[in-house]
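Heads up, one of the protein chains got dropped from this complex, but the rest are sitting where they should.
On to subunit A.
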């Protein structure tokens, strides 16, 4: 037997009170753990995902929505911009590089992003198998999409319109997987990447299917329903009038086949002589000067808007800050209550234990050892609370990440530990020491002669 075992025996001797106090403390600390983890990883992720993107240009609307939808791929896209305007902008001498993107479709909730190979270089992502897309309808899967969907090289699938699961399918032409990306721990992991042409042609067929129900395959039986939904969609890569202007064709099938086997644009904009649209343009400045001139130029002189990821994200964090503060406050209240609970539990148990303490003194324990005994109880209680709290926090985060596979919480690493969590333990132990100080002192001062001989 030793003091540590004895204090443990006393704790487990009143399991309800001990359990309640540990749980209260653990809840408070769990909230703090979650906040710490989210703050750390979120900000890291946000910065990582937006690295190399100085400006995002898209249709007029909410700048925050524009950033969320085109950099982080979480919100709904704002709308489309005419490609010729985007091309004109990309030729500005203030611009170093632009990456066009066509958004608006998904596969099982994972967003299909039409872009060029520059997007891959932007995130410096390599392939775990296969290669980049070369032709329309060839796609490359992010690591997480490949893992969750089980799709492999050579597999085909149908995209759905819109950005959430359950929208109607584009069943005219299947996408074919030609590559799977290596896991990067960023936004690319949960995207399906393809060429802008693929996105265009998918939507072209929606239109043409309506005009010529028999032209393609027999799959398009409910194109009218398609069309109905189509018009309700906020984002739609509509084409003004689909006509084959390149050549005079009598056979659409033939035309499709030819078009579908042309190599797609690997950099810059796809070559087309039609009035096409893209959704957004990711812009890299050529010089710091551009940061001053370009956004103003775009916002006042064109029908597009420009938004800076870093500015919009700090605005978002400012908005979220209030919520974080409320949670932090709640956590501190919980911790304070648990500290008080521990104090009361120790103090009450001390009243019942005056005899025990006197007996311990009578069998040879010193005053100091009794002081240590009470401190040990408070400290082991809070240490348990700290461990449980950290465990709960990580557990909660892993549930959050698992529930939100396609959202912004996806890819949060629930089981990475921060050095700041050590502070949670120290913090908890401080609560333990504070809560047991008065009871320990009173144990130290217990007069054994009076206790033992009180009849």
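A few points about this structure:
Heads up, the rule we're going with is that a contact is a pair of C-beta atoms (placed from the backbone, for glycine too) under 8 Å apart; a residue touches a chain by one contact, two chains touch by 3 or more; residues count from 1.
What we mean here is this: contacts and distances are computed from a predicted model.
The UniProt record for the undisplayed chain lists the protein name "ATP-binding cassette domain-containing protein", from the options "ATP-binding cassette domain-containing protein", "Putative membrane protein YhdT", "Diguanylate cyclase" or "Cytochrome c oxidase subunit 1".
From the options A:38, A:281 or A:360, the residue with contact to the unseen chain in the full assembly is A:360. Of the options A:158, A:369 or A:404, the residue whose C-beta touches the omitted chain is A:369.
Looking at A:13, A:332, A:415 or A:441, the residue that reaches the missing chain in the full complex is A:13. Residues of subunit A in touch with the missing chain: 1-3, 6, 9-10, 12-13, 355-356, 358-369, 448-449, 452-453, 455.
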